[in-house]
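One protein chain is absent from this view; the other protein chains keep their places.
Presenting chain A:
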Amino acid sequence: MANRTSTAQRPNGATQGRICQFKLVLLGESAVGKSSLVLRFVKGQFHEYQESTIGAAFLTQTVCLDDTTVKFEIWDTAGQERYHSLAPMYYRGAQAAIVVYDITNQDTFGRAKTWVKELQRQANPNIVIALAGNKQDLANKRMVEYEEAQAYADENGLLFMETSAKTAMNVNDIFLAIAKKLPKNEQTTGPGGSGQGRRLVEGDTGAKTAGNCCK
């Protein structure tokens, strides 16, 4: 917010004050660490006993990338089976998705794959998908090999990192990687698309510009 205020007051900050807003959704089996990942990214915290999410939780975080401010609207969905029917509500309008699995649990990786498939089939075709193998700190109990996941990611054109919410490893990196990959110049907003990514141009509200574009 502070960012915006400063840009608003700058008269010719058209290039500097660009803010992109993106909707990002986290998917994955329950207890793989989606909420922990987000909590680490947004608040820098980690709770050993994170209570399970109901439905979906909403958080926002802003990251600065070169000259652009990227604002993430993060929907942290619940992993429990009963909430799966909710997921389309969130991933449909999303520009980015992080599919999380637990490297100590092979089943969660399988589940992650089905999520990826579902996203590819039903979500926005331009969606940026990242695969996160969480709980890297428990690498000694690893059940999913890094290479296996990397190969799968390459095959499907996914961003891939092994992360650890506990040690904060790769957490910010994966979000930043997504931010970089997101198309920031083209207008992603469909007409009336609620909550979709918007590009806000600040600092140039003068009549001249608008007038010219109308001419």
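Please note the rule applied: contacts are C-beta pairs under 8 Å (C-beta built on N, C-alpha and C of every residue); 3 or more make two chains touch, one makes a residue touch a chain; residues count from 1.
The rule is short, and it goes like this: contacts and distances are computed from a predicted model.
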| item | value |
| --- | --- |
| Hidden subunit of the complex - UniProt protein name among "Exosome complex protein RRP46", "Protein prenyltransferase alpha subunit repeat-containing protein 1", "RING-type domain-containing protein" or "Light-harvesting complex-like protein 3" | "RING-type domain-containing protein" |
| Residue of A:86, A:138 or A:169 in touch with the missing chain, whole complex considered | A:86 |
| Hidden-chain contact residue, picked from the options A:32, A:78 or A:131 | A:78 |
| Residues of chain A in contact with the chain not shown | 1, 4-5, 8-9, 21, 53-58, 60, 73, 75-76, 78, 82-83, 85-86, 89-90, 194-195, 198, 200, 205, 207, 210-211, 214 |
